[in-house]
Every structure is written in structure tokens, then in C-alpha cells.
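Worksheet for the structure shown next.
For this view, one protein chain was removed and the others were kept in their places.
Let's look at subunit A:
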Amino acid sequence: MMTLANGSLRVDLKLIAEMVEPGARVLDVGCGEGALLDWLGRHRGVDGRGIELSMEGVSAGVGHGLSVIQGDADTDLKDYPSGAFDYVILSQTLQATHEPRKVLENMLRIGRHAIVSFPNFGHWRVRAHLLFRGTMPVTDTLVHQWYDTPNIHFCTIRDFLDLCREMNVRVEKAIALDRDGRVLPLPRAAGIANLFADQALFVLSRDA
């Protein structure tokens, strides 16, 4: 087995990786080529599984000895039994799902914790882009044009927190990151983070 990406992880994946307890059972939804699972397997001894849409991603992951199935968050979460995992991870994928709320519900059903990261559509650059240019925002983190973007359900940090409240989901941890990967304070009401955070990362669980 070879090491993926020389052991270095994307900034949000590194934050996620550090949250996972050693030896945990982890499902990474939208795992790409499996960099996070590979890191968790090596450094945390986790029993990891992945779901990935692209044949190339799955093939690379399985080719590195990871357990990955070809599928997606909308269709392939419902089969897992409740409580099958300690952590279900969805990084930078929520906005590309057809039914984000159902996906979150399934994640919280099959995992004790759900870890979700997504790009913040409430960032001031996004707002300014729409306000001043009057076209759909294209930024460093949102690189697609409106007609070819896989992202069909954008939300802001505040939107996401509203949904968590509506779903009676406990927010165990909330982290906001600016474009350089620096951590910003993220209070319950989102506040300034909703304006300055490039992306956000949440650890959620069902109220016991």
C-alpha cells in the first residue's frame, strides 16, 4: 500500500481528522481518493469506510487498500443500520446533495456523531459579488459557473444553524475558517463568522 498525498491533508480534513477518536468506526461520504481515510487508518487506527461518486476516486481508494463503495450521499446512506459508525463525515459535499436535510438525518441515524463541512455562501465576497456584479458568485472556493456547478444547495452558516435547530440536532462543535485556513470564533448566532468565514465545520449529534 502506498501513502496518499504524502500524508499531508487539506486544512479542513486535518481539523476533521484530529476530532476522530483512535480506533473509531468512520464512514467518509464523498471520500474522493480516500486521503482522509488513509490518514485516519495510519494515524488513528480507525476502521474506515468510504462512499465516492467517481469511478476514478473509488478505484484509487480501493487500489490503496481502503474500503470504498461507488455511490452517493442521497441514495446510499439509507441501507446502513442505525449506529453502525462512530463518525459519519461529509466534507465539502452537503451543498452538492439533492436532499441535504435527509442526508443529515441519515448521517445522524447511522453515526453517533456527524461531521459536516461546507463552503459558506454568506461570506462577504459572495455577497458583494452578487450585489455589485449582479452575477452568480465565482470565487477562490466557489470556482464553478452557475451552469456547470455540482453545488445545487448552497447555504450560509446561519442557514445551517437554523436547520440544526429545526431538526433538534445538538451542535457539539462549530469551527469557522477564513480563506487562509485560520480559525475564527463561531458563536451560536453565527454573528461575524457568517460574514468572514470561507467555510465552516460542525460536529453534530442527536440529542440523547
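Criterion: a contact is a pair of C-beta atoms (placed from the backbone, for glycine too) under 8 Å apart; a residue touches a chain by one contact, two chains touch by 3 or more; residues count from 1.
Rule of thumb we're sticking to: contacts and distances are computed from a predicted model.
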Legend entry - Protein name (UniProt record) of the chain left out of view, among "ABC-type phosphate phosphonate transport system, permease component", "Ni/Fe hydrogenase subunit gamma", "Homoserine O-acetyltransferase" or "tRNA 5-methylaminomethyl-2-thiouridine synthase TusC": "Homoserine O-acetyltransferase"
Legend entry - Option from A:46, A:68 or A:175 whose C-beta touches the chain left out: A:68
Legend entry - From A:18, A:79 or A:99, residue that would touch the chain that is not displayed: A:79
Legend entry - Absent-chain interface as seen on subunit A, which is shown: 1, 49, 55, 58-59, 61-71, 76, 79-81, 84
